[in-house]
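First, the structure itself, so that you have it in front of you.
Of the protein chains in this complex, all but one are displayed in their positions.
On to subunit A.
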Amino acid sequence: MANAVQDIQIRHLSRRFTRADGQTVTALDDLSVTIKAGEFVCLVGPSGCGKTTLLQMLAGLLRQSSGEIEAQGKPVLRPGPERGVVFQKDSVFPWMRVIDNVEYGLKCRGVSKGERRERALHYLERVGLMQVAQAWPKELSGGMLKRVAIATVFANGAEILMLDEPFGALDYVTRHQLHDVLLDLWLDGEGGRRRTVIFVTHDVDEALILADRILVFHSGRMVEDLAVTLPKPRSADDLVLPELVNHRHRLLQHMGLIRPAAAKPGQ
């Protein structure tokens, strides 16, 4: 079913920065990994581990220092509508009404007025924002703005969706509501095909609820590649199931929150 051409191939990818004091920092160090089409992958790691750098390179917003990225059979050189991004910061255009925001990418690519309106309204309904289609973004809460951004990338029809700590600034309840919204849209797919999702987070529980596969990063290197087999949708209740408990323990160890010795004191 999954076609190898649709996969994302990352080979020996590195990115180095030169800091203001002249020192070279390696944000991502020789990464090679294949992300299968339709996979929901979470990139997890402490801040500064290289996960956002990787996402920016996949989006085409940042050039690699060496190595190559291939998405859908073509090298990634620049941003494109086949790779949608939900940014960490609010990116919804404040000078466009909600509906015009959702239509914007389609408009740029010359989709007819009627068709793009229909698509935009469909996805606004899916994220539960039908009633604010004509509102200005300033009238929306932070959680609603994220819904608009999600509706926009889905409406735009990207095969690959990248989300960079999208829900980090939201409260617990809103975050879990948005997990449901995102999983719902992803599980449905379009034309029977699921999209590839790459989701950056530092929240271990978020990764366990969402991901098919968790890639753990530390200091610019991928240190773990975990498969999560529990069927989706999952909820916060499922975090007590043995598979997720084991994964959680490993993830927290990688993040330096559990030291092997400290885990069982007195032994």
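Before moving on, here are some points about what is shown:
As a convention for this text, contacts are C-beta pairs under 8 Å (C-beta built on N, C-alpha and C of every residue); 3 or more make two chains touch, one makes a residue touch a chain; residues count from 1.
Going forward, contacts and distances are computed from a predicted model.
Name of the non-displayed chain as stated in its UniProt record, restricted to "ABC transporter permease subunit", "Nitrogenase molybdenum-iron protein beta chain", "LLM class flavin-dependent oxidoreductase" or "Putative transcriptional regulator": "ABC transporter permease subunit". Only one of A:Arg11, A:Lys74, A:Arg109 or A:His249 touches the absent chain when the whole complex is considered: A:Arg109. Only one of the listed residues, A:Thr18, A:Ser47 or A:Gln131, touches the absent chain: A:Gln131. Residues of subunit A that touch the chain left out of the display are 59-61, 78-81, 83-85, 87, 89-91, 93-97, 104-105, 108-109, 128-129, 131-132, 135-139, 141-144, 152-153, 156, 169-171, 174, 177.
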